[in-house]
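Have a look at the structure below before the remarks.
Removed: one protein chain of the complex. Kept in place: all other protein chains.
The block that comes next holds chain A.
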């Protein structure tokens, strides 16, 4: 692999991971904030307004970096993947342009209205603005995943004039691969949002400060997380089995299947050995369950790597472990929210220090899970950039090594500075809680109107 290609891939991976540190929280948290605003409209209880202000502030700190790191993504298709852009632009460009027109304008404009109008405008308009931001972020996810869906499962195109041209727009926007990914992604983002709110709330509940405020926040996040984490295994399973059907090489990598077989067993503990095309360890085996996962039949036939040419295989180790990690974390989230729900019903949430601590320290895990999921989607598609149509090696820009080194090094430095500033601010404002310290007198919390 040439250095420019390798470094371009590296740069893309770094920038997309950075971007995806901010996006899931944006997509997940905004729904909770909008809901709090709605509750304020309905009940006129000032607590809800304080909740919306506090969580909304954390939302905005996160939002700005989601925006700027997103611009990098848009630029990069042209700067670093110009051959890709020429070949695919007729199909890939339009979802991006529509994303800007239908989503970015909406979220940015209403974010501005909410941020600078929140003390002037009516509660209804505040709630409306936040719902518009929520709509914008979710529409944005839909269009960018429509673009990615084409890379995973090209539909509605024709090869003409030496490039891929749009033939059927409807097929592009109803691409089942994209819809599977969209639902899986946004629901996973809701888990990120709910765990974030639960973790920050747990921090304060452990210190017995602003109890009413954070108990209520915790409750909403818990319910939100309960729905999302419960739905995710089903959605994720559908998404993975569909992906495996459409991209057999990715499918084979998910469970490291080396030989095509019927009645594939499932190994709870498994260590793949790609060099020798076998598994080094297969332990705690459940017969035929693997086939069931892939085909919904215990005797279904699962394609293994023996039927896939070597130059059309992804990196099995990365895909396999990322997939396992994502699934394991997904099951962990399920356990955390249901146990939390049990404690909540028994009214034992506040006393369960160990549980609150567990939740607090779990704040980063949904981020890891969702990034592991995208690793499966993207690394699993290799060596293709557009599945079956274009290899990643053909997509790269004819730029010089010094250019890519310059941009890669600068991006890493600048992103690190921004990330440090962002995390510092997030922690500072999350710890500060909803009231300024001068408002707390003798342990009594004064409501700020």
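Here, a contact is a pair of C-beta atoms (placed from the backbone, for glycine too) under 8 Å apart; a residue touches a chain by one contact, two chains touch by 3 or more; residues count from 1.
Quick note on the criterion: contacts and distances are computed from a predicted model.
Per the UniProt record, the absent chain's protein name among "Sugar ABC transporter ATP-binding protein", "Fe-S cluster assembly protein SufD", "Protein-arginine kinase" or "Cytochrome bd-I ubiquinol oxidase subunit 2 apoprotein" is "Cytochrome bd-I ubiquinol oxidase subunit 2 apoprotein". When the missing chain is restored to the complex, the residue among A:20, A:35, A:48 or A:77 that touches it is A:77. Contact with the chain that does not appear here is found for just one residue of A:5, A:47 or A:121, A:121. Within the complete assembly, A:65 is the residue of A:65, A:221, A:256 or A:337 that touches the hidden chain. Although one chain is not displayed, its contacts with chain A can still be listed: residues 57, 60-61, 64-65, 67-68, 71-72, 74-75, 77-80, 82-86, 88-94, 96-102, 104-106, 108-113, 115-117, 119, 121, 160-161, 163, 165-167, 169, 397-399, 403, 406-407, 410, 414, 418, 421, 424-425, 428-429.
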